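Apart from one protein chain that is not included, each protein chain of the complex appears where it belongs.
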Amino acid sequence: MTGSRVTRSIVAITAHSGDFVWRAGGALALSAARGDSVRVICLSFGERGESQGLWKRPHMEMDTVKRIRREEAEEAAAALGVDVDFYDLGDYPLVVSEDARERVVAALRDAQPDVLLTHVANDPYNRDHNTAHETALATRMVAQAMGHDRATTPIGATQVLMFEPHQPEVCGFVPNLLLDITPVFDRKRKAMEVMSAQHHLIEYYTELGQRRGVQARRNGASGDVLQAEAYQRVFPLVGAELI
Amino acid sequence: MTGSRVTRSIVAITAHSGDFVWRAGGALALSAARGDSVRVICLSFGERGESQGLWKRPHMEMDTVKRIRREEAEEAAAALGVDVDFYDLGDYPLVVSEDARERVVAALRDAQPDVLLTHVANDPYNRDHNTAHETALATRMVAQAMGHDRATTPIGATQVLMFEPHQPEVCGFVPNLLLDITPVFDRKRKAMEVMSAQHHLIEYYTELGQRRGVQARRNGASGDVLQAEAYQRVFPLVGAELI
Amino acid sequence: MTGSRVTRSIVAITAHSGDFVWRAGGALALSAARGDSVRVICLSFGERGESQGLWKRPHMEMDTVKRIRREEAEEAAAALGVDVDFYDLGDYPLVVSEDARERVVAALRDAQPDVLLTHVANDPYNRDHNTAHETALATRMVAQAMGHDRATTPIGATQVLMFEPHQPEVCGFVPNLLLDITPVFDRKRKAMEVMSAQHHLIEYYTELGQRRGVQARRNGASGDVLQAEAYQRVFPLVGAELI
Amino acid sequence: MTGSRVTRSIVAITAHSGDFVWRAGGALALSAARGDSVRVICLSFGERGESQGLWKRPHMEMDTVKRIRREEAEEAAAALGVDVDFYDLGDYPLVVSEDARERVVAALRDAQPDVLLTHVANDPYNRDHNTAHETALATRMVAQAMGHDRATTPIGATQVLMFEPHQPEVCGFVPNLLLDITPVFDRKRKAMEVMSAQHHLIEYYTELGQRRGVQARRNGASGDVLQAEAYQRVFPLVGAELI
Amino acid sequence: MTGSRVTRSIVAITAHSGDFVWRAGGALALSAARGDSVRVICLSFGERGESQGLWKRPHMEMDTVKRIRREEAEEAAAALGVDVDFYDLGDYPLVVSEDARERVVAALRDAQPDVLLTHVANDPYNRDHNTAHETALATRMVAQAMGHDRATTPIGATQVLMFEPHQPEVCGFVPNLLLDITPVFDRKRKAMEVMSAQHHLIEYYTELGQRRGVQARRNGASGDVLQAEAYQRVFPLVGAELI
Partner (left out) sequence: MTGSRVTRSIVAITAHSGDFVWRAGGALALSAARGDSVRVICLSFGERGESQGLWKRPHMEMDTVKRIRREEAEEAAAALGVDVDFYDLGDYPLVVSEDARERVVAALRDAQPDVLLTHVANDPYNRDHNTAHETALATRMVAQAMGHDRATTPIGATQVLMFEPHQPEVCGFVPNLLLDITPVFDRKRKAMEVMSAQHHLIEYYTELGQRRGVQARRNGASGDVLQAEAYQRVFPLVGAELI
């Protein structure tokens, strides 16, 4: 699928190590399949709040949960064809230290992303998502500053897309991009199946993909679009043509 | 600029005969230059409320105002390279009869548009704009109905983009597309210069183009984008790639 | 399920004859099963715009479409255990005449509803839904007026709940009631299966029921809630207890 | 209170004949006391929906209700020191014919108002209020049109302020002007006491005045502000000084 | 009032020691009267910013203010029949340390609340209210985490209701529950009378109770509802019946 297309750089800044799979696995796999550079930043493993499946096993310990979450996320990333970095900042609540922010800024300057993916601004169910959103916007700003770390190169006006939260309407999520993920849905499915701590979500997100696919067709996609993911843009799209 | 690109169909549904020039002249010229079919529907001439320049001339009559407005709009349309239809439904207030709605529906079925351009939903300054917006959404719906006029072909899920009102924030306008109109700005300028009844707007909209151009660059456009127009999408964009 | 509970009166004001099935079938069946009086007002048959399945059959005529839509809606209503009235006002666009409004007002005064169900206020895809919403609020107001038709009894401050549109976020729909429809989901399924003109929606709305069920559990419902429907209240709930 | 101040022109466009008393009586009396021209347009008498007190009397007839409502409104207007015009267009629902709109336009051109007062845009309880709001914005637009009725003088960019609805939050009302009505509160009280059909509202609106007065002090008013009315501006205020 | 009803657990997380009285005293007393467990968390005494009445007394010291505020809050809590905990975290600004957050989490796990009450998300007048709101959502999230403090029991999907701020519209407060507090209003009044530092508020909140009572009746409550409190729900209500 790569051809003569200019390759691009995508970075996802996520709260818990499962988020990139459930919420943006299709977009990430799609970009990877086209030869883009795709990096996922997992600020935490979601070890306390998003590992129900693991904590129900006997004699579970925090280190084991984190190890399994890491392994599963790595395996899922491999299924999607993307790279993943773990920041291990803790969850419930996620706290992003100044050092961690600097590390994200450095990663952005290194990646020079065309697109940043992250959570919505205000998820009343999960404040870690908000923290990740704020981290994305704040580090983007710092990474743009000409006077910051003169040894590295400032990034440009990177687009930011928010992926879909679990209960979109309650989070004020209004999709303005329905992304066709049909060509890579099998990869997303494979990645989801790896996530043993949250197995109950697989059917849920499979159906969500189909639902967003139906809606994509209702908004003009061709009939061969079967699955889609929904995104909401933070900044205006810049275009050379009416679309 | 045409090349092997698939040509598209664009329809603009506008309240007054100057609206397509000031608010969407760039987008229309851009599409026309690329070989798209572009049709403008002017529901009225704006003869009563948007022809100050003409009414200040001595001995002006309604018919003369309408004639001049028509001639100027035709000349402007020619400068942009687009077709224009006049419905002459009256302005201040614009009233869209059932017959007129049917005529718009027929035009949509004939044009099979990929994109519809129209006004915002709620302009407190100008209720004719709201009427045009409602007409666009209502006729789009009817034109989609399988059981309507079985002799013509239903349209698909046409995208609708709202162009920029005069005082965007007061109208709830939040742009999510900044369209590069640099390649055709000279045509828009020429079209604007034709509009004798509203000459005071030329500098205003020239500066607006530059302002939106600066903002486009601030949102990631390349440095050679000098002028832009702002649009707000009603329905989600459907895409095959993260943008 | 009836017991000593006070029975109530529910009225649904809907645009097209399928709407009450897809969007509110669970709520209606639930109320009916508890002995409430439940009446559905179908302002149109959705004969032009919501009968794709029928128009694809050869030699289809408008009268036949309307007849089949009526029969199916009656059969679906029977499956749900509710009464349905057809106003046959036309669709795409739905136009509610003064006479029709008076008829709705009379029906409201007769039913003395505790709850009104209707569409959202602003569905950009489907302006008939908006018309039905406006009709519900306007007729509720008239039916409350002491000086209107002194021979019948004014209604009280009936609650109004909006049921879920097809693309909720794009319609500004934010659910604040997730209604457990598990006990009657088989009836809703049966009612959906009757709707031959829109068979493609059955799986879609079955999955939506499950999805809203998962969300209900995420908002505190017990584990035996499997399917739910989402509603958004227009007026504040009045309560005797914190819930 | 008049002094050397430039007198101004105020017009209120209201749905029912009691509205100007309850919702804007203070503002109107204040302007009148300062020598401004103040005219109230009552589009209906509120004879069907807002005359509970009258309909509870035995043998009441529509004509009697309207007569009493007119007399009371005239008496209340006198107490406030303002002029009132009755359009008698009917209520619940209020329907504004094309002729009635023309009459409002003529009244606006005659009054050349500096400020228009009217209802909020979207009151879910009372659609007549919405109709009055729309009438205000639409007639303002027509009255501005240079090409409308060349024999009369177009109005300028009249400010529009929405007065407070009965349940402000549910109507999306967010006050941005708290008007000190302390100097004329006795007149408003007197005007309210005239309204026999809605006597239950007197204490309610007296307390509301005090409540808004407390809030005015919380927003910087001096301690001698005892009563206030709340308004929400449709258009930006134009100022020569930071306030 | 208790009977065979299942008792419930209510927790209020409030910024200053008076907030639970003025804003939620009715709801708390109502629950207490029905045998529910009701606990109030006062994050601060409001000693600096909400004790005007005390600071106006001669020779007042911070410790004395805090002592009196505590005593009054305890007395008010007793009048309402509820328990209160003081965190003494300081006010204007309120700063919630990590330790304090852990203490709230532990309290939530201990109480296993069915309902959490707290402030609105964005009060421009008082940022301490926002801090309390954020604390409520963040501690709720942590208290739900399976991997947090394995020795205590995670809470479920507790409902969160925001009580009414002083200037509701400016804080974006839109009530969707009007709670009948008539049966316990005497207790709320008694509790308010205890609060010597803010005596000026007693009449204000008494009238507010009546005002919300009138509005409750306007939204369908029976005629014997005299006082109400307004609440806005953060998460959707889960119901087994249309209400």
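Every chain is named by a letter (A, B, C, D and E) in the order it is written, and numbering of its residues begins at 1.
The rule we apply is simple: contacts are C-beta pairs under 8 Å (C-beta built on N, C-alpha and C of every residue); 3 or more make two chains touch, one makes a residue touch a chain.
If you're wondering where the values come from, they're calculated on a predicted model, not measured in any experiment.
S.K.: In the complete complex, the chain left out here touches which of the visible ones?
M.R.: A, B, D, E
S.K.: Just to verify: which one of D:41, D:68, D:115 or D:197 makes contact with the chain not shown?
M.R.: Within the whole complex, the residue contacting the unshown chain is D:115.
S.K.: Given that one chain is not shown, which residue among A:60, A:106 or A:137 touches it?
M.R.: Result: among the candidates, A:137 touches the missing chain.
S.K.: Can you work out which residue in B:106, B:170, B:202 or B:240 touches the chain that's missing from view?
M.R.: Looking across B:106, B:170, B:202 or B:240, the contact with the absent chain belongs to B:170.
S.K.: Which chain E residues touch the hidden chain?
M.R.: Residue positions of chain E that touch the missing chain: 47-49, 51-52, 55-56, 62, 65, 91-93, 124-128, 170.
S.K.: Please give every residue of chain B in contact with the chain that is not shown.
M.R.: Counting only chain B, the missing chain is touched by 125, 166-170, 173-175, 204, 207-208, 210-211, 214-215, 218.
S.K.: Please identify, in ascending order, the residues of chain D that touch the omitted chain?
M.R.: Given the touch definition above, chain D has residues 10, 27, 30-31, 34, 115, 117, 156-159, 161, 175-180, 215-221, 225, 228, 230-231, 233, 235-243 touching the missing chain.
Basically, only the chains that are shown with their structure count from here on.
S.K.: Common contacts of chain B and chain D?
M.R.: The shared contacts of chain B and chain D, listed by label, come to C.
S.K.: Scan D-E, A-B or C-D for the interface that duplicates B-D, counting it as a duplicate when over half of the contact pairs agree by residue number.
M.R.: C-D
S.K.: Where the CA atoms of chain C average out and where those of chain E average out, how many Å apart are those spots?
M.R.: About 37 Å separates the centre of chain C from that of chain E.
S.K.: Need the CA-centroid distance for the pair chain A / chain D, whole Å please.
M.R.: 52
S.K.: Going through chain B residue by residue, note those that touch at least 2 other chains and give them in order.
M.R.: Residues 235-236 of chain B touch two or more partner chains.
S.K.: Connecting every touching chain pair, does the picture come out as line, ring, star, complete or other?
M.R.: It is other, because the touches fit no line, ring, star or complete pattern.
S.K.: Can you name every pair of chains that touch?
M.R.: Final set of chain pairs in contact is A-B, A-C, A-E, B-C, B-D, C-D, C-E, D-E.
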